[in-house]
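Of the protein chains in this complex, all but one are displayed in their positions.
Coming up: chain A.
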Amino acid sequence: MSVKLAGDLQSGNVVIVEGNPLVVLKAQYNKSGRNAAVVKLRMKNLLTGRVSETVVKADEKMEQIILDKKECTYSYSAPPVHVFVDGDYNQYEIDAETMADVEKYLMPEMTDVVEVTFYESKPISVVFPKVIIREVEYTEPVTRGDTSGKITKAAVLKHSKYELQVSAFVEIGDKIEIDTETGEFRRRC
C-alpha cells in the first residue's frame, strides 16, 4: 500500500476507499480557484462492480494498492469484452466498461504494448503508453485565408469514432501523436 495524491491519480490506479478497492476509470483534474484544485473521479468497486462518481481535493491523500501488472498486446474484441495477450500467450478478457476511458484507442492489429492490472487474478484495468500514434480518418480541410481565428479543428481517428481537436494543418491520412492521459493531440508525426 502506498499513498498517492488525488491529483496524481490516473485511470487504472486502484485505491482503497472506505475499505473497498476501487479502480479509477477516469480522473479529471481541474483548478478550482486561487491555487486549489479538485479531481473528479469515476471509479469502479472491484468487489461489487458498482460505478460511482466523486470529487476530491487534488491534495487529498489516497491509499493506493499496488497490484500485479503484465505487459500485454491487444488481440481482438468480442463485445462486451476485449481480449489481450501476454508474452506467454495467456489471454485475458477485460470488460469494455472497465476500459471506458481508453477504449477509444483500440484498433485492429495495434502494436502498442499496454499494461494490464490484476486484482485477485482478475484483469481490472488497461493503461496505454503515455503517447500513441494514430491515423486521421477524417478532418475538414483548412479554408485558405480563414480569418476566423480558429487554431484547431476536429478530426476523427481511423478505426475509432474518437474525435479530438487537432492543429489546423493536420490532414486526412496524417499520423498524429496523442497523449493518452489527456486524450489530446500532441503533434503531427
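To be clear about the criterion, a contact is a pair of C-beta atoms (placed from the backbone, for glycine too) under 8 Å apart; a residue touches a chain by one contact, two chains touch by 3 or more; residues count from 1.
Heads up, the rule we're going with is that contacts and distances are computed from a predicted model.
Of the names listed as "Protein-arginine rhamnosyltransferase", "Lactate utilization protein C", "Type-4 uracil-DNA glycosylase" or "3-isopropylmalate dehydratase large subunit", the one that matches the UniProt record for the absent chain is "Protein-arginine rhamnosyltransferase". Only one residue from A:Val56, A:Ile132 or A:Val166 touches the chain missing from this view: A:Val56. Seen from chain A, the chain kept out of the figure touches residues 17-19, 28, 30-36, 38, 40, 53-57, 60, 149-151.
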